[in-house]
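Submitted below is the structure of interest, expressed as structure tokens.
What you see is the complex with one protein chain gone and the rest in place.
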Amino acid sequence: MAENEAGEPGSEPVVLAQDADHVRVLTMNRPDKLNAFNSALFAALADALEAAAADDEVRVVVLTGAGRAFTAGADLTDMGRARTEQGSGPAPDPAGRLQQTAESFPKPLVAAVNGVGVGLGFTILGYCDFAFIAQSARLRAPFTQLGLSPEASSSFLFPLRMGWQNAARALLAGEWFDAQRVVDSGLALKVCADDAVLETAVAFAAQLATGPLESLMATKGLMLDAYRDVVTQTRARETEALARLTGSPANLAALQAFRSR
Amino acid sequence: MAENEAGEPGSEPVVLAQDADHVRVLTMNRPDKLNAFNSALFAALADALEAAAADDEVRVVVLTGAGRAFTAGADLTDMGRARTEQGSGPAPDPAGRLQQTAESFPKPLVAAVNGVGVGLGFTILGYCDFAFIAQSARLRAPFTQLGLSPEASSSFLFPLRMGWQNAARALLAGEWFDAQRVVDSGLALKVCADDAVLETAVAFAAQLATGPLESLMATKGLMLDAYRDVVTQTRARETEALARLTGSPANLAALQAFRSR
Partner (left out) sequence: MAENEAGEPGSEPVVLAQDADHVRVLTMNRPDKLNAFNSALFAALADALEAAAADDEVRVVVLTGAGRAFTAGADLTDMGRARTEQGSGPAPDPAGRLQQTAESFPKPLVAAVNGVGVGLGFTILGYCDFAFIAQSARLRAPFTQLGLSPEASSSFLFPLRMGWQNAARALLAGEWFDAQRVVDSGLALKVCADDAVLETAVAFAAQLATGPLESLMATKGLMLDAYRDVVTQTRARETEALARLTGSPANLAALQAFRSR
């Protein structure tokens, strides 16, 4: 059984969905853009996660990327365009909606990090219960280099999951993490050969999905509950900080440098 | 100086207690049942911990199991019987009382994991300040396989102590953890030879017990205080989830499969 969803009319869907053995594989599908998040991908992935949460046939979700990247994070070109086109009403916040959906996702979420991850391509691992990472993948969250600050509650979840100093290397120093360091810091379970990472994650998910949905959801929910308030509060503070820093001289200079490369 | 307590009249006590050098060793003593917790063992171990907490001569407690197992967790046969015999009044909750006693135990608690641990035999390590584990021991919390959900605040304490992904392997995937993995994930300090684990734990405890009781209790209390509210809240949520799942079709099918083995 296989299905596609979240496509735009007349175009290739930006998120692919495929089901087997109570496991749904969601594939970010903008390979020519390294699966960078534009508004459409933010919205489509949030939609896809909500659909997976609501579907009783789905017990476990695997998240991966099409092509050679996991995801390059926010599409900086698109961010500029969105800001220009936006009217005077309350801004739509597709990035925030995806983060909210992912942070409270009620079923086990398994990442198959098939290649490079930048920004949300790194911080989204803070929402995943299990991650497998390709040997050649490397991850980076260059918030300070861009004159910005963390997102996706990573300023809480990274210290919790990686330890403070590893989190500081990721978020303050904006260092590249190679696959082994991602595992050593606790954000992934295993380094896999590049061509085996998805298969390994899906096999793991299928084994997990032999358990009853009620138990999987109760257990995941209990694990989330203990941290739910602080995750929500942290994301609210992050949103405020980003609003303050976006468009600041340091941010504009960094974007300028990025575009002129 | 040695003493026994918590026995039933005319039978071997289900918890043995032995004192030396301000260290009390508590031994779960149903070796023919792999020290599985029936109501009597739940109650006796809670009693024994309360007595140790109240005794000024006791500075440190070591917890271990008689025979080849640490503890096989809740005795599933006994759970069924208890549910059948129970009247319409409020249910006694010896398991809850033991967890409450252990989660707030005011003195250092050292585990000597002498053999296999299942369910609470794994999750009780979330309450221990130090653990030593026998080379041949292995631990598992098969909540999802039984159609159930976590207990002993492990849905908070395991992510805190093991990291999120290791906790998810333990609680969501219900994997077996061998002794080395228990150490690598932060739930125990050291793998010991099977015949040396108790001796090692007792020697460590005796060294610890050279410190003044007031300082040991103040320090342990401060470490607990920071997490006390969330531990209590988590256990309350776990109790609700277990009440909802117990007797569910998935749970009954799993128990049926267990009994027909």
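Note that the chains are named A and B in the order they appear, and that numbering of residues resets to 1 at the start of each chain.
Simple rule for what comes next: contacts are C-beta pairs under 8 Å (C-beta built on N, C-alpha and C of every residue); 3 or more make two chains touch, one makes a residue touch a chain.
Just so it is clear, the model here is predicted, and its values are computed rather than measured.
In the complete assembly, the contact with the undisplayed chain comes from A:Ala241, out of A:Ala53, A:Leu76, A:Ala196 or A:Ala241. Only one residue in the set B:Phe42, B:Phe130, B:Phe143 or B:Phe156 touches the chain that does not appear here, and it is B:Phe130.
Here the missing chain is touched by one residue of B:Ala218, B:Ala236 or B:Ala257, and it is B:Ala218. Contact between chain B and the absent chain runs through residues 108, 129-131, 160-161, 186-189, 204, 207-208, 211-212, 214-216, 218-223, 225-227.
Although one chain is not shown, part of chain A still touches it, namely residues 143-150, 155-156, 159, 163-169, 171-174, 230, 233-234, 237-238, 241, 244-245, 248, 250.
Criterion: only the chains that are shown with their structure count from here on.
The centroid of the Cα atoms in chain A and the matching centroid in chain B are 36 Å apart.
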